[in-house]
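With one protein chain held back, the other chains of the complex are shown just where they sit.
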Amino acid sequence: MKISTIVIRLSGIILVLALLIYFPGRKWARAHVNEKTATTDHPLLCTSCHLYIQKTGLIANLVNARYMSPINLTVSGDGKRLYVVAQESNALLIVDSESKKVINKIGVGNQPHSVILSKDGQKAYVSNQWSDNVFVIDLSAGRVTDTLKTGNGPAGLALSADGKALYVVNSFSSDVTVIDLQSKEEINRITAGNNPTGAKLSPDGKFLFVTSRRTVNVPYGEPLSSELTVINDSSRRISEYRKIESAYMMENVAFTPNGDLGFVTLIRPKNYVPSIQVEQGWMMTHGFGVFQPGKGGSVNELLIDEPNSFYSDPFGIAITPDGKKAFISSAGTDYITVIDIDSVRALINGSTPEVRKLYSNNLGISSRYIIKRIHTGSNPKGIALSPDGKLLYVAEMLDDNIGVISTESLQKVSSIDLGGPRRITVARKGRRLFNNSSHTFQNQYCCYTCHPDMHEDGLVYNMSGKDMGRNVTNTMSLRDISETAPFKWSGTNLTVYKQDGMRFSTFLTRTESFSYKDLDALTSYILTGIKNPPNLQYNPNGELTEAQLRGKKIFERTKDSYGNEIPEANRCITCHTPPYYTNSKMSYVQTLAATDDSILFDTPHLNDIYASAPYLHDGRAATLEEIWTKYGKNDKHGVINDMTKIQLNDLIEYLKSLRSPQYEYEDLKKNHAKN
Amino acid sequence: MNKRFLKNSLLSAVALILTGFSFLNGQPSVKSDAIDVTDKMPVYGHWRNFTMKDGLPSDHVYCVRIDGDRVLAGTHDGLAVYENGKWKAYTTKDGLPHNGVVSIDVSETTGDVWLGTLGGLSRWSGGKFENFTQLNSGMPNDLVYCVICDGKDVWVATAGGAGHYDTSTRQWEIFTEKNAPMHEPWTYGVSAGDGKIFIAAWGGGVIEYTKKTKQFKDYTDPDGEMEIDLLPDDGIVHDITTATTWGAGYLWASTYFGLSSYDGTHWKGYFKEHCGLASNFINFVRAEGPVVFICSDNGLSSTNGKSWITYKKNDNDSNGKAIISNFSRDDDKTAYKTTREIPMSPSIAHNFVIGVDADKDVLWVATEKGVSRGELMK
Partner (left out) sequence: MNRFRATIVFYLIMATGSLFIISCRRNSTEGTIIITRTSGKVLNLSFSSADSRKIILRSDIVEVEMGKPEASPKLLTSSFYSARSPEISNDGLFMIFAGQKKEGDTWQIWDTDLGNLKTRQLTKLKEDCTDPAYLPLGRFLFTSHSASDSLKSNESIFTSNIDGTDQKRITYNPAIYRTSHVLSDGRILTIGVQKFPETGDQKFMIMRPDGTKSELFYKGSEGTVLNGPGFETNNGRIIFIESEKSKPGKGNLITVSYNRPMHSQLNLTSEIEGDFRAVFPQPSGKLLVSYRKTETDRYALYEFDTESKSLGKPIFKSNDFDVLEVVDAVKHIRPRKLPSEVNAVIKTGLIMCQDVNITNEITKIPLVLNKKILKVEIMGTDSSMGTFKPSADGSFYLKVVANKPFQIRTLDEEGKVIRKCDWIWLRPNERRGCVGCHEDQDIVPDNRIPLAVKKASVGIPVHVNKIKDKMIDTE
């Protein structure tokens, strides 16, 4: 037989075989992808699921990488060194500002947040947000010399005016730990605003100002406000909680050198306004608060947005030593906004309180005080000025860089590479998408805005599904949700691919939907890159307290206090099945409101539930207790009315102890090794 | 559960009416800079009385607490704060959970003011009221008769049990007849001292809770008699306790039938019939070091266990007197004598005394007809 004949026949056979495999194979693949993504249009890419959303194992290790993710930084007194908190690498990076090189990397605790220097510049204090401690680092020796125990979730740091005490802002337990630096003991614990973070001593050294990110917990519809906690530095006691109205997410605070004005970054959300459009700031506006530090001093709010352009997620704030300019980093839009402080002062001084209140809802007024917008690398977070005020250093969190900006030319002049991995993994790309507002119309908000720290913002939104004013929705956490499908309270989205698909863009971002590549990246990040904090406050090592153990029994009980069998469907554990404490099914617990469409609700997952107030789908329960004391009277959400208050407290203590299975596993391993 | 709360609440309310202004208060600790601790009893005079005319929201004052340069008074219609010579009132409009403020304490570490009201507990700090109720928190009951600060713990005595809130961990632990040796969950007072918490439990005497061991011990009237104390000094004088206080190594417990003290080994009973006590119907008691102030329905008394001073207002005018007497039951169980009577013009505002607080050279007294301020007489 001729070779050509063989080739032709062979080709024919291969073709027939290929066709036989291709069409049914493709059909199978389509059905498989449809099932896995709960969509009908996702491309047939094996990588979407088989590579990008693997959390453990060889593939996950190969596909993912650990970045630096700088979040905050400070500059040495002589300006020669930068101390950069690399949050993802659990390290403090020491950078030579002249050579622009990282000269030392000191390992710190889990998920470090902030760094400050001692008065003599010899020590650095680093707050480890997920370790509940502060590391004291001897900078000349380059090592950790002490560990100071704090409250839950230490974030912002400040020294007392005399340098003898360290204030640690406990962002999870919402208080401030005062540590005597000589005895290294906590000498006071001061209650702060909800989810506090930034802290700064006023220039006169009299008061410490602490920002808070979440609002004061009020019933849906009541005016929102967040608190600026003011602590008297000499008495180490509360001076006042200053109300910042209609605002939240106050990340950081700064003062003019003469102390006449303080500035805080903030967001003014529109969660009560039906979410029917994005245009003209109908969802989120971003800005800053200006306050007179003295007791009872005025508080005003101004926006950094413009009618057709928004500068989402303001984070860092710094003021030049001459008090002329303020810089605000917008983490969601990769910009530094430069503010002329004299113009702000003139605007405030030249207007009545009534008019100033209108200014806070005015997108045009920013043209009066904004001098410049400076583009930065991805996700600018903490910012710090050189001692002479000539350079502004910007922690470009998702670029692993420190951007350097001239405060005179107001241009980016250089960049310092912190040495993170060069390649951008799919999950990293997803994290950038998560944190960037470019996928929302006019950059008004990003995933992070309503899900700060990938959690939730504590607000209830007027999502107005079919009708305005209906279906109000409590924001849900995105931490550790990979095993908790379906998503949304209505449970309509079986996968993240669907959740963040076309409907998401139609009703939420209102701009072009994510490309499939972006959707894969975002899904990869959400499913693999977002973890729950370790719940050190209520369950530090897996050993439950007596009350929690009693509560666990109640959670798992099958009979009520009178010995009657509890119907299976009405037992806690039936719907809230470990390890995520959800059975991933829809339920009816008689919480449907008159303003809700008639639906069942997805059983929410409960790990770290202590950090997710308010509760229930519409946030009607301000605390875990209220779920039952106010809204569980009919015994439809578990049998509860046979219980004493002690038993209810025990149950709630147990619920507060729930944490991600990852930590259970880690503690099991530790205990095993010990034994 | 809710029915039980309701029942307790109703019971509490009834008791409230029956006992007039018998809300009790407690004080845990001894102030280091408190009054003279020698045998010499401090005498207060130069009384100045404050009523609604002076800016109080109500003349019915349940409790009073000195907080540095200011004085806090809990009234039937809100919290009153005396500062720079003026009273300022705070009510539910300002964020109070209930206008009936029956107990006040101030945290020595944080400076936070804790308020026990008839509608919940409140932390008043930095101008803000943070309210805890039986619905929104682990608190046992909204009728908070007594609140005290003990380090980072805040203890409450309520109509539904006693409990403490750890301000650091934000956890509640509550005690009722279900998990503590109480007769029933109704508690009136709570105080702290010597590593212990002393709960005044209605019908249950004094419940002692050792913080370190988390163990309870109860002290009840051994004779069990409701009207009389059959055997002197055999134990606490009555099971219906209204307040406890601890100072200078002594636990003091007040009842509607007399006063008791306990040195850790022995109980002693004090009755108006045998000493300078103004009345056996005691609403509240507070120790300041070795001196204890006793608020009764017929005047204010103070004692160090030997000497007694009782302040009484005349029935017909605003004047009154301080009756000073010495008495030692160890020497003679029947003899006590008035050594001196000091006329007071004016006197305390009213003889129905419900609360008291002393600091250095001033004494503040909460009465049914206003609040009184007395100065230490040299």
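Going in written order, the chains are labelled A and B, and every chain counts its residues from 1.
FYI, contacts are C-beta pairs under 8 Å (C-beta built on N, C-alpha and C of every residue); 3 or more make two chains touch, one makes a residue touch a chain.
Every value quoted in this text rests on a predicted model; they were computed, and no experiment measured them.
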Which displayed chains does the hidden chain touch? A
Using the touch definition up top, pick the residue from A:Q280, A:N564, A:N634 or A:N671 that touches the left-out chain. A:Q280
Quick one: which of A:N34, A:S406 or A:S464 touches the chain that's been left out? A:S464
Residue of A:N34, A:S351 or A:S482 touching the missing chain in the full complex: A:S351
Contact with the hidden chain (one of A:T147, A:T511 or A:N641): A:T511
In the whole complex, not just what's shown, which of A:N271, A:S378 or A:Q548 touches the removed chain? A:N271
Chain not shown, touching residues in chain A: 2-4, 7, 221, 223-224, 246, 268-274, 276-277, 279-282, 285, 303, 306-309, 351-352, 354-355, 358, 361-365, 367, 441-442, 462, 464, 467-469, 502, 505-507, 510-513
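Keep in mind that, in the parts below, only the chains that are shown with their structure count from here on.
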Which residues of chain A touch chain B in the complex? 151, 173, 175, 187-191, 227, 229-230, 235, 237-241, 537-538, 547, 622-623, 625-626, 629-630, 633, 640-646, 648-649, 652-653
Give the list of chain B residues in touch with chain A in this complex. 1-2, 4-5, 109-112, 123, 125-128, 130, 134-138, 140-141, 152, 160-161, 167-174, 176, 178-179
